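Notes for the one structure printed next.
Only one protein chain is missing; all other protein chains are in place.
Entry: chain A
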Amino acid sequence: MTRFQSPFVRVCWYLSLAILAVPFVFPFLWMLSGAVKSQTEIFAPTLTLLPETWHWENYAEVFSYQPFARQYFNSLYIACVVTAGTLFISSLAGYALARIRFAGSGLLLLLLISALMMPEEVTIIPNFFLMKWLGLMNTHMPLILLPMFGSQGVMATFLMRQYFTALPPELEEAARMDGLSRFGIFWKVALPLSRPALAAVGIITFLFSWNLFLEPLVFLSDIELFTLPLALSNFTDAYGLPLWHLQMAATSLAVVPILVVYIAAQRQIVESFALSGVKG
């Protein structure tokens, strides 16, 4: 929209945008609404966004139904470890692929990118046997190692590599003239300048780990070790049917960290996605 539009045109634009936003906003509102409704009211013939009776106790029940606090913590610490580890590995690997000339670097990059083409459903069985062989079944290690060194790690490395490739080489040369070693250049020049890319990789990785479902389903059997996506699917009655009010309440709690991160770093996240798109 340009700055000189008439108020009428502007109102039309906002109206159109508001209408277009409905399909995206409605499920979220429905989740919040369902979280404080009774199971019966959710399926009432009349569709209401505000509940007749507010059932705040749903939130308490979420925690008594299964060890939800423990599962919440599991998800949180796994996502943090995966994010930190991925940032560390992908920034180093991305820098090496972008800036260090070594034999076979092109081939290595090609191999890495080709790994992105492989759906994780294809690799889950070999990974299952690998983790079993390593004695890591029913531990959190597969949920940490697989994202860091699997397709998500590759994606992160590729993003970082693209960003480092776009950094002006003169900056590194100036740093060399100033007396920095290769690692010094990475640490003191390249890494501080790649904050937007690090933010992008960080948020993508955190989301990826936070939403991981297949791996916890395959590798975990102890309910104390469950992560949130698995725990959410576990709010069922004796017949295995979903308890929607509890699922909605638990889900609304599960989105809190994501929302906090997004609101705190909204500008940087949007910038970083735009930047990685342009530079890539």
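Here are a few things to note about the model shown:
Heads up, the rule we're going with is that a contact is a pair of C-beta atoms (placed from the backbone, for glycine too) under 8 Å apart; a residue touches a chain by one contact, two chains touch by 3 or more; residues count from 1.
Definition applied: contacts and distances are computed from a predicted model.
When the unshown chain is looked up in UniProt, the name that turns up among "Multiple sugar transport system ATP-binding protein", "Response regulatory domain-containing protein", "aminomethyltransferase" or "C-type cytochrome" is "Multiple sugar transport system ATP-binding protein". Of the candidate positions A:44, A:60 or A:174, contact with the hidden chain is made by A:174.
The hidden chain makes contact, of the residues A:27, A:126 or A:192, with A:192.
Against the chain not shown here, chain A presents residues 168, 170-171, 173-180, 184, 189, 192-193.
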